[in-house]
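Take this structure, written in structure tokens, and hold onto it; I'll ask about it next.
Missing here: one protein chain of the complex. Every other protein chain is in place.
And now, chain A:
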Amino acid sequence: MTNQKQKININANYKTKYGFNVAENYVYKTEKGLNEEVVKKISEMKDEPKWMRDFRLRAYKIFKEKPMPTWGGDLSKIDFDNIFYYLKPTDNQKRDWEDVPIEMKETFEKLGIPQAERQHLAGVKAQFDSEVIYGSLLKELEDEGIIFLGTDEALKKYPEIFEEYFGKLVPPSDNKFSALNSAVWSGGSFVYIPKGAHVKRPLQAYFRINAQNMGQFERTLIIADEGSYASYVEGCSAPIYSADSLHSAVVEVFVKKGARFKYTTIQNWSNDVYNLVTKRAKVEEDGVMEWVDGNLGSRLTQKYPSCYLVGERAHGEVLSIAYGGKGQHQDAGGKIFHISPNTTSSIISKSVSAFGGRTSYRGLIYVSPSAKNAKSRVECDALILDAESRSDTFPTMKIDESSANIEHEATVSKIGEEKLFYLMSRGLTETEAMSLIVSGFIEPIVKELPLEYAVELNRLIELEMEGSVG
């Protein structure tokens, strides 16, 4: 075998594909840094009800008081004073693609959003920095009572829903970054699926950071009413700057009795974005929540989608896939809280680290004394492609009920010479053999992705390789 080691560099062509930016041409931009005035200004710009303004101000206080968490990745380089908290790109959201300002249109066209909409999607939201600039929903779904709006617009139209649900699952006090998001949130999606409605095609949102030193704080609220079914997909990317950006979202999903909701994320932020997101679902009787969480980009991601299984026989699932390349740390996983009897869950995590990158699995399974016969399965597998890269596992199990049935499996593997030799003996180059092993490793999760994302992910792994002496 040759000594020339080929390695897989998943985002080798990030710069041309996602890393472009368009000229900054904002309707409004707050000053850099955060203080009470900035929070008030955001609320004022959005012409919000008083309770939301108070909510923001309360959250800002909590954000200031809470210390920076130190249990995960290195957050010490985040400079909160050097970030723009609100950038308004355009006056209002467009319903017709033709009305979207040209530079934003070009951005999303380059990212393939309108094509995907025509081919696969039930509805689309496109967020550019702080605001949703384009939205659509198939007419027949609108007629069925399905609501898919930017969160700001939805707050104006359905204030009573917001007072009931907003911030109830992820309160500002949950963690420092949920407090920050609550103080300065802007954009995001609001989804309401009425009782019994089945939406077959996914709803999609795409989040794009364009400006330098930008902080994007979208807020997503989803309610799947009794017996309904729907799925939601989000993608994210940003230009490459040498300065850091911050993405800190909060997502709350309410899955009602017998409903089923699938939430898929493929984040491919550029390597200067801190991605610190809180995602949580509350699942009622016989409800099913599935999180599919793909983390490819960002400098540091800390994200553990969670399910509170509050109704009997509720089921929660997290499929997590992470790639940690050069200068990256993906700290991902999932949390499941079994509150009611006969609830079931699974967390499956697959991570790949290469080029000195780092992945960590962090997970929690909690079974409360009230959750008789809870069943959970955790599987986390890590693949490490070279000696400079690293992977860690931090599983926590808190089981307060003796009838619980909990399985946990973890593996860490390296690409074995034996497997490479075997595949190469059939005519594959070393690089081809390696990419086949990596694709195979993540295949169980990729097959859960919507087709266009699965194809994209496989293409990224197949194509982006770099020759370097190992």
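As a working rule, a contact is a pair of C-beta atoms (placed from the backbone, for glycine too) under 8 Å apart; a residue touches a chain by one contact, two chains touch by 3 or more; residues count from 1.
The definition used in the following text is that contacts and distances are computed from a predicted model.
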UniProt names the one chain left off this complex as which of "TldD protein", "Fe-S cluster assembly ATPase SufC", "Acetyl-CoA carboxylase biotin carboxyl carrier protein subunit" or "Anaerobic sulfite reductase subunit A"?
"Fe-S cluster assembly ATPase SufC"
Which of A:161, A:424 or A:454 touches the chain that is not shown?
A:424
Name every residue on chain A in touch with the hidden partner chain.
1-2, 416-419, 421-430, 432-433, 436-437, 439-444
